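With one protein chain held back, the other chains of the complex are shown just where they sit.
What follows is subunit A.
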């Protein structure tokens, strides 16, 4: 079927089987490879994207469910994502980097809903994302740092 996806502000009309997970439509049909495959079963968060502002695991949503919706991937931009990127760089967070697309998108969603998250609130959202390299301490610090950076600007 023909599916319309508004990804990072750009419209993509694609032909895809309706039950194909959004992840593979993004990676293999549209060719945006920043969104990662880690498990395919909603366990690792590597494939996280925002769908109409909601954090979802794109490996587990049929592409038909995203038809006509707005999607933010790691190739895109948002106010919170930019502060987070800055904080990630300041804190030299990534190791292999593979999980970090998903981590950044999940953290964006967290800051979109919670202005100044506590450690527990960070844990609650970010524990859905696995980092096999073990950068959790840095991720947590960077999320707090992003809030600080944002407050400095405002």
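Assume a contact is a pair of C-beta atoms (placed from the backbone, for glycine too) under 8 Å apart; a residue touches a chain by one contact, two chains touch by 3 or more; residues count from 1.
What we mean here is this: contacts and distances are computed from a predicted model.
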Exercise. What does the UniProt entry say the missing chain is called, choosing from "Acetolactate synthase", "Succinate dehydrogenase / fumarate reductase iron-sulfur subunit", "Twin-arginine translocation pathway signal" or "Nucleoside ABC transporter ATP-binding protein"?
Worked result: "Twin-arginine translocation pathway signal"
Problem set entry | Absent-chain contact - pick from A:56, A:71, A:131 or A:147 | A:131
Problem set entry | Touching residues on subunit A - with respect to the absent chain | 17, 20-21, 23-24, 27-29, 31-41, 43-44, 46, 73-75, 85, 88-89, 92, 94-101, 104, 122-124, 126-127, 129-140
